[in-house]
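Moving on, here comes subunit A:
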Amino acid sequence: MSLIRFRVDEAHEEPAVTLDAFLGQSNATAVRVEPGEDARVLLPFLDRLQLIEIAFPKFRDGRGYSSARILRESGFTGELRAAGDVLLDQVVILRRCGFDALASDHVLDLAKVEEALARFPAVYQKAADAKPPVWALRHG
Partner candidate 1 sequence: MYKYDEYDQAIVDARVEEFRDQCNRRLSGEMTEDQFKPLRLMNGLYLQLHAYMLRVAVPYGTLDSRQMHMLAHIARKYDRGYGHFTTRQNLQYNWIKLDDAADILAELATVEMHAIQTSGNCIRNISADQYAGAAADEVADPRPYAELLRQWSTFHPEFLLLPRKFKIAVIGADEDRAAMKLHDIGLKLVRNAAGALGFEVYVGGGQGRTPMVAPLIREFLPADDLVSYLEACLRVYNRYGRRDNLYKARIKILVHEIGADEYRRQVEEEYLHVKTLGLDPPAAELERIAAMFALPPLDPNAPGEIERSDPDFALWLDQQVVDHKVPGHAIVTISLKPTGGIPGDASADQIDAMAKLAQVFSHDELRVTHAQNIVLPHVRKADLYAIWTRLEETGLATPNLDLVTDIIACPGLDYCALANARSIPLAQKITERFANLDRQRDLGEVKLKISGCINACGHHHAGHIGILGVDRKGEENYQLSFGGSGAEDASVGKIIGPGFSEDGVVDAVEKALETYRGIRVEGERFLDTYRRVGPEPFKAAIYEKAPA
Partner candidate 2 sequence: MKLVTGNDLVSGDVIWWTGSGWSRFIADAVDSGTEGEAIGKREEAALRVNGPYVVEAADGPFAPVPLHIKERIRASGPTVRTDLGVQAEKQH
C-alpha cells in the first residue's frame, strides 16, 4: 500500500473505525465509509473528525465520489482519504471531488500522479476543489 497526501499536516495515526463502530462510540476521530453507506450520517460529527477514509473496494464503483463531495460541501476540512483500488487514471477526479490523500492498494508513482494532475489546463464544472470552471474564466 502507498499513501500519497496533499496536506501539510501530519498523517493521522489512529486507525479508522467502521461507520457502525463510530456511531456507537463517541470518541473516535477517524472513520471509514464503505460505498453503500450514507456519508450524511457523519454531518453532525465533522468538527471532531480528523480523517474520513472512503473505501473503493473496486475502482469502478463511483459512489465514493458523491460521499466525498457531500462531506466537503458540508464543510469538512480534515483529511479525506481514498482507500483501496485507487488507480492513476482516477486521481484527477478524486482530487476534484475533494480527496486530499490516496491510500492505494497499488504502487502509485508520485511523478506520474503529479503529471496527471497537471495535465488538464481547465475544467468545465465547479466541484469540490478550488479550480474555477471555464464559465467563470470566460465571464470574469
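How were these picked? Simply put, all candidates are chains of the complex that A comes from, given by their letters.
Note that contacts are C-beta pairs under 8 Å (C-beta built on N, C-alpha and C of every residue); 3 or more make two chains touch, one makes a residue touch a chain; residues count from 1.
What you see is a predicted model, and the numbers here were worked out from it, not measured in a lab.
Contact annotation for this complex: of the listed candidates 1 or 2, subunit A touches only 1. Residues 35, 38, 59-63, 65-67, 69, 73, 87, 89-90, 92-94, 96-97, 116, 119-127, 133-135, 137-139 of subunit A are the ones touching candidate 1 in the complex.
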